[in-house]
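Below is one structure, written out as structure tokens, with a few remarks after it.
Only one protein chain is missing; all other protein chains are in place.
Naming follows writing order (A, B and C), and every chain is counted from residue 1.
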Amino acid sequence: MQEVKEFKPNIVAFCCNWCSYAGADLAGSSRLSYPADVKIIRVPCSGRVNPMFILKAFEKGADGVIICGCHPGDCHYNTGNFYARRRMTLLYSMLDYMGIEKGRTRVEWVSAAEGAKFSNVMNKFCGDIKELGECVKLGDIRCKD
Amino acid sequence: MLKIGVFVCWCGSNIAATVDIDQVVAAAKLQPGVVMATGYQYMCSENGQSLMRKAVEEYKLDGVVICACSPRMHEATFRKNAQRVGLNPFMVEIANIREHCSWIHKDKEQGTIKAIALANAAIAKVSLNAPLISGESSVTKRALVIGGGIAGLQTALDIAEAGFEVDVVERQATIGGNMAKIDKTFPTLDCAACILTPKMVDAASHENIELITYSEVESVKGFVGSFKATIRKKARYVNEKTCTGCGLCMSKCPSKKSKNEFNLGLDNRTSIFIPFAQAIPNVAVIDPQSCIKLTRDKCGLCQSVCEVKAIDFTMQDEIIEREYGAIVVATGFKPIEVDAFDELGYTQNKDVITSLELERLMNAAGPTGGKLVKVSDGSHPTDITFIQCVGSRDCTSRGKEYCSKICCMYTCKHAMLIRDKYPDINVNVFYIDVRTPGKNYDEFYRRAVEDFGVNYIKGQVGKVYAEDGKLIVQGSDLITNEQIFIKSDMVVLASAIEPDPSAKKVASMLTASIDTNNFLTEAHAKLRPVESPTAGIFLSGVCQGPKDIPETVAQAGAAASKVIGLLVKNKLVTSPCIATTDELLCSGCSNCFNICPYGAIGYEDKLINDHGIRETRRIAVVNPALCQGCGACSVACPSGAMDLLGYTNKQIMAEVDAICKR
Amino acid sequence: MQGLEKKIKDRAIELLESGKVDGIIGWEKGQFIYDPTPAVFTKETGLDNFCYNNFCGANLSKYLVGKITSDKKYAVLLKPCDTYSMNQLITEHRVNRDNIYIIGVGCEGHLDVEKIKRNGISGITGVSVDGENVNVGTIYGESTIAKSDVLLGKCEVCRGNAHKISDELIGEELQTPEASDRFEMVNKLEAMTAEERFAFWKGELSRCIRCNACRNACPACTCRVCVFDNGRSGIDSKANASEFEEQMFHIIRAFHVSARCTDCGECSRVCPENIPLHLLNRKYVKDINEFYGEYQAGEEADQRNPLVNFGDKDIDPTVISDKEGN
Partner (left out) sequence: MHNNNLKDEVIRISGASPIKCMKCGKCSATCPSFNDMEIAPHMFVDMVVKGRIEELMASNATAHCLSCFACVERCPRGVEPANIIEAIRVIKLRKSGSVQLTPAQIASVIDTEIPQQALVSAFRKFRK
């Protein structure tokens, strides 16, 4: 009998410094657990997240990428998350259009007070990614046959 | 390659209990560039910090990674520590292995794997770090206040009291603004002039305040600490310095048919005039539109009677250029035009008036000497109906979506004052909601109802029409569920207020943002309510949102304290984590310029030497004093010419890389 | 069409002779009638080799980007659809409007020689459009073919014969072709299952040879240095190190021109592998129209494009992530 090894997804979370990173800190200090598969990269603002970062993550083997920012209207820089919202909507729609599982990308608005939300979001996202399994499509589109 | 040191904090058992410190240290040592790695019980303790300093010296480290708690806790601590030993503070990166790892993962194996990934990401990032040096910019110790109403004056007085020079630019010929027109103030019913005019005098006589009236700011260049403003001082045709305000010219002026703006057109004034008795400066001004001398080159009577020879028909606009460290916007408000509400008949019936007009009619210095009479025939009214929310909370094109905030209280005040002075007058008030949050405000409203017998009707008015010499107000009473018809002599409309039309122009001049209603936007709705997102621009009074007088004065003082806090500095330290342009790559396409929330990006025609090709190109230039480091521009830039120091594209990609490696 | 060519030529000579412009950017005769190439004509070169026929589909607006620092003045020939690109370039300060003289030329739709050849016609010596048909002269005689069958892809979705910007017009009375719904193929793709879509794009993109023709022809791709050539971008690449890089390239390429793309169709026209790259751009156009209101890049100069703009009630990306179906 072969032992089935549990799939451990690789998940990158971009968190804005002012709301979501602090929300993640709060989740930590409240000991609200979520899977260790989520690794957080601190960015000043969700508006700093370049679509290239997301694709790069997938290229390098990420199975899911999630972007967390301040709630729309609460951006520390006033407008950053508004721009992020448009960019990510379009990018995700494009990935979907190319047949890539849209569930692998996500944007969530998490404030500094929403430690519980952060943990819930990550638990849910990890679950979704586990269901989707390893990300092969993004690296696969140009397989010559 | 940089020499990097890695320090892994146990944080007692906070980290060490779920993360195998030794494994993290061992893994770190394998990373390129890492010359030393060690664990320590409490890195933030003095012992831990000295451990780091010693290692920096011993191994000649160029970069340091601390694997510990959140950077929001101790990043500043460790960066300061680096500085103590001569290492650039921005060569220190934190891997958050407590809040983001040890505290949430109970499985030690998983926790350790993640801690290693996070440490590797920080190592990858720091190896691409470059020393960053904070910039400095100077501060011109002078403030500009745009608007000379109660907000602007209060701000100016507070700044001046702190010892800084302030210029107040006022578009009208006198300072005072809307408050000067008001009769009494709620909830205390003290007279507005009695509390405002002393402030006006204080401002005029203050050695640090210069009042630049009858003037408008034409353009503003520069940035926080060093703004350059161009102010146009309109020709008033009267020498401000010599005019004594005796008023002789006014009594002789034959052109008497101009609408008196101060009394909202309820009476007329002469072409040469002083706006009102307590005007400051108490100097006449000539209205060039109606002056016979200026329009038809005849008359000149005023010039001949003026004993001090103050009148000069050849006077030209004057341009003043000044430098300022901070600018306060206090452009205030105006009531909206109610002409569009044709069902209320403002344009058809003289006895339908606005609340501000009622203020003038009740004011002892107003057109009727304070005697409340019908505008149409000067007779005594016996029934007066007030209509609230005219244009407020109105989503149609006629009105404003927001609540104007002050109308409930001033309507209540009017009703009370009328009932007090003329007990024979019946007063009805149509309301949707009566909103009275504020100290002693609801008590005030209840007094109007209980002690003064003002009749409040929950409902709105469908139409106002004239019948048999009376105005009929047709409205609904939602409590009794009736349609009612009230005979009235006068109808008073509580018109909504809107930002002064100049606010939009001022905001765009200052690159300060405005909302859809043209109110200026604050930097943070809760935490920075008196600052504009644009550094060095502050907000005072109603230009930021509807406010009553006490709130305006409070905000004016708050704005002043922010200005003082800025002007008291000799140098402004600018964050080094700002956007920067690669001149060789920049195409000058303006994408970054369009997206910047701070107006920090400008364009210059620069001579570029691009691998031997010398040419002048349009290049984006970031102003370090304005850039706040959000990085939106670096994403808007398609070529990657714009990048954010401290969070460069390459650094973030390196982190992604390190994290995704399996 | 020949009459129009003569008219343009005469006017061009007049402009050069009078010194009003120093050069004309137009099309030069190729070896065959169907391969004219963009060229700069000056007093020195003369206009003997100038041509304007039904194969001049190339959008010439981009050729002015290289002239931005030049103090010479150029006239450029723009078809109606090309003027959108010109407006967009002006908006982005990529051309110097003061040194450009725009001659709007009439258009009756341009032809795709590959499509003609696919109909078994070869040895082409001349074409003339006659209403709904095209008469193709060949060394073997004349044949007639329906115009709608041989139009360039971009002309099938023509946006009409109005020039959005010009200094003068020549032959503007020509009737542009009837347009079909430009989102037809995008809709079709959207209606497929994710697997079908994936298979479609895998099939298409696997042909990419990274020749960068799409990037070079695109009038919105005008960066001085492309992000994929920028050593500091973190994604620069000369040769592809991984299979992933083409798709990343195409997604990013389309993303970078989204909201700035005028949907001129040059990317697909020039692709040697016939990859329908415009379908990526057009997806962004469609999404932007649906999510943020109708927007046509280059409709006028100095518009603020939807990606450097926002609304406080914009839709949330979770609408895409949580979309029903696959």
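The working rule: a residue touches a chain if its C-beta (ideal position, glycine included) is under 8 Å from a C-beta of that chain, and two chains touch if they have at least 3 such contacts.
All of these numbers come straight from a predicted model, not from anything done at the bench.
K.L.:
In the intact complex, which of the depicted chains does the undisplayed chain touch?
P.N.:
Per the touch rule above, the missing chain touches B.
K.L.:
Which residue from B:Gly5, B:Pro187 or B:Gly459 sits in contact with the chain not drawn here?
P.N.:
With B:Gly5, B:Pro187 or B:Gly459 as choices, the missing chain is touched by B:Gly459.
K.L.:
Check each of B:Asp267, B:Glu343 or B:Asp610 against the chain that is not shown and name the one that touches it.
P.N.:
Missing-chain contact among the listed residues: B:Glu343.
K.L.:
Taking the full complex into account, find the residue in B:Ser205, B:Gln289, B:Thr314 or B:Asn481 that is in contact with the omitted chain.
P.N.:
Looking across B:Ser205, B:Gln289, B:Thr314 or B:Asn481, the contact with the absent chain belongs to B:Asn481.
K.L.:
Which residue numbers on chain B touch the omitted chain?
P.N.:
Residues touching the hidden chain, for chain B, are 343, 389, 393-396, 398-399, 432, 458-463, 474-478, 481, 483.
Basically, only the chains that are shown with their structure count from here on.
K.L.:
How would one label the connectivity among the chains shown: line, ring, star, complete, or other?
P.N.:
Contact pattern: complete, every chain touching every other.
K.L.:
Average the C-alpha coordinates of each chain, average all protein C-alpha coordinates together, and give the chain whose average is closest to the overall one.
P.N.:
It is chain B that sits nearest the middle.
K.L.:
Centroid of chain A to centroid of chain B, CA atoms only: how many Å?
P.N.:
35
K.L.:
As a quick test, compute the distance in whole Å between the mean CA positions of chain B and chain C.
P.N.:
Each chain reduced to its C-alpha mean, chain B and chain C end up 46 Å apart.
K.L.:
Where does chain A touch two or more other chains at once, residue-wise?
P.N.:
Chain A, residues with two or more chain partners: 51-52, 56, 79, 83, 87.
K.L.:
Residues touching two or more other chains, restricted to chain B: which are they?
P.N.:
Only 595, 636, 649, 652-653 qualify.
K.L.:
State the interface residues of chain A toward chain C in the complex, per the touch definition above.
P.N.:
Going by the criterion above, the answer is residues 51-52, 55-56, 58-59, 72-73, 79, 82-83, 85-103, 105-108, 137-145.
K.L.:
Which stretch or stretches of chain C touch chain B in the complex?
P.N.:
Those in contact with chain B are residues 69, 91-94, 222-227, 230, 232-235, 256-257, 304-305, 307-309.
K.L.:
Write out the stretch or stretches of chain A touching chain B in their complex.
P.N.:
Going by the criterion above, the answer is residues 10, 12, 17, 21-22, 24-25, 27-29, 31-34, 36, 39-45, 47-53, 56-57, 60-62, 76-80, 83, 87, 119.
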